[in-house]
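Yeah, one chain of the complex is gone here, protein chain that is, but the others are all in their spots.
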Amino acid sequence: MRLRQLVLSGTALGPAVVVGLAGFGLWEGAVRAFGISQFLLPKPTSILAELMAEWPVLRHAGWETGRIAVSGLLVGILAGVLLAMFTTRFRMLNEGLTPLAVAVNATPIVALAPIFNAWFGITGTLSNQAVVIAVVFFPVFINTAKGMTEVHPDEIELMRSYAAGEWTIMREVRVPNALPFFANALRVVAPLSVIAAIVAEYFGGPQDRIGNVITSNAGFARYDVAWAAIAVASAVGLALFAAALLVERVSMPWRLAVGGSDSNNNPGRET
Amino acid sequence: MSSGGEVPAVVVDGVGMVFNEGTGGEVAALDGIDLTIRAGEFVTLIGPSGCGKSTLLRLIGDLLTPTAGGVSVFDKSAHESRTGQDYGMVFQHAGLFDWRKVKANIELPLELRDWSKTDRNARSAEMLDLVKLDEFGDHYPRQLSGGMQQRVSIARALSFEPRLLLMDEPFGALDEMTREHMQGELLRIWGETGTTVVFVTHSISEAAFLSNRVIVLSPRPGRVHSIIDVDLGERTPDTREDPDFFAAATTIREALRSVGGAE
Partner (left out) sequence: MIPARTATATKVIRTVVTTALAILVIVVLWEGYKWMGQQTGGNWPGTGIELPVSTDDIIMPHAADIAAELVSDIRDGRSTLPLSVFLLKKAWFTLQEAAIGFFLGSAIGIGLAVLMLRWRVAERGLLPWINVSQTVPLIALAPIIVTWGRNQGMPDIVSISLISTYLTFFPVAVSALRGLQSPDSAHVELMRSYAAPWRTTLFKLRLPAARPYLFPAFKIAATLSVVGAIVGEISIGTKTGLGRAILEFALRYAVWPERLYASVIGAAALGLFVFGMISMAERLVLRRTDEVVA
């Protein structure tokens, strides 16, 4: 029985593993066969070698960048959810703010990095965190507010027929209804927070971070080290993405029960 | 107005409803509705689309406020009755909360009334038994068929023994066989609980089979066209083949034809 499950999950993941191995194999093979120089594309094996050789530096950089990303992510999520709850409570406010948030979300928010540097200083981490917060905040706010307002009217009427107040409706209907929307936003912003942190690092802040490791090593033509740093950043992003999926599963047991958390009634990303 | 001195369940007095009043895009949904529903009665609202039958139900339930006239429920205003939690509602869409198990869905109104956990458990078990879903308390709604979901919805509406049950085309989305089965179940439950029911439908046979009285509404703006008494005694599956049942259905059909109902 257990063996069968193992085989089954193996076949489910099989194609992905095959594609992955083939991809890396092709990469390695092409670099060797065509003698592609290190500038262009280092071999996966030499990236791996550098990853191990430079591990102390990379680990430290990954940890520091990860901290910025995670702290900004948490604050951004909290702010987005709280504001969504607040604006949903006041319909007028929501109708005014949502288009504005959609507009701001359509702008390159990372371009704010130099302004945040001016505001919060370039020596500390606050300005980098501010970039992450700003990048995370808008998708979370937009999606959560959407989930809290796009409730089936029957469900609101039902609660009103019970003489339930607005906060009860928020707790019993709007918040659970918004969970899948929030989860979708989470999937997007979790890896995005790492990218935002790295971009912010290009503009300033302490020099021992992933963004700086990449630029300085690329500057010295040590491309395999730069690639190793990218691999570390990807791992951090992937870990956050996995955490987002985990939160999704744990917080919505009813979706699992129906079979497959994914395809069923998955609301879209923000439009 | 009241019959036999007892307090009527619902009194609708000169009710009119105009949507978008004062915006230029006014729509008169209901006009001059007078209606009295006795306690324990099963009354059906039927009419072509646009006759305002769902609007009337929502006015009785205080989910909308009439622009003319007033509604009283058991001698209180509809608003007092709603805030006094006298209403149970069932919609066409079962409206179960996906995130609550079946049992927790039934207990939702009880939670809002601060019942203790023990009492809630006892009542939801009773209700599951009433709608014959004893084994499904720990399932999520999505794991149930449409008919089962609607039964849960009825159990939820009845769990706190509301004095008035308002049903808006509750079986509209079900297939014919399930629908007939549910109608039988509803009548059984109505017989056991003795609650008053106001039921909106667009099905002639459903109206004839379920009700003591059928209120036929005419459209644009909605007015009471006629009130048809239906006396079929105790309903059984055989009632559907009874000449009296066909006669009642024919009367309703003719009333609907004369108001321009397509059905």
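We call the chains A and B, going by the order they appear; numbering starts again at 1 in every chain.
The working rule: a residue touches a chain if its C-beta (ideal position, glycine included) is under 8 Å from a C-beta of that chain, and two chains touch if they have at least 3 such contacts.
In this text, all values refer to a predicted model and were calculated from it rather than measured experimentally.
For the chain missing from the display, the contacting residue among A:F137, A:F182 or A:Y223 is A:Y223, taking the whole complex into account. Checked against the full complex, the candidates A:S71, A:T215 or A:S251 give a single residue touching the omitted chain, namely A:T215.
Residue A:A106 is the one among A:L82, A:A106 or A:L246 that touches the chain not shown. Within the set A:I47, A:A84 or A:V199, the residue that contacts the chain not displayed is A:V199.
Residues of subunit A in contact with the chain left out of this view: 12-16, 18-20, 23, 39-41, 96, 99-100, 103-112, 114-115, 117-120, 191, 194-195, 198-199, 202-203, 210-211, 214-215, 218-219, 223, 226-227, 229-230, 233-234, 237-238, 240-241, 266, 268-271.
In this section, only the chains that are shown with their structure count from here on.
Each chain gets one centre point, the mean of its Cα atoms, and the points for subunit A and subunit B are 47 Å apart.
The touching residues of subunit A, counted against subunit B in their complex, run 152, 154-155, 157-158, 160-164, 168, 172-173, 176, 179, 252-255, 257-258.
Those residues of subunit B that touch subunit A in the complex are listed here as 58, 61, 63, 82-85, 87-89, 91, 93, 95, 97-101, 108-109, 112, 139-143, 166.
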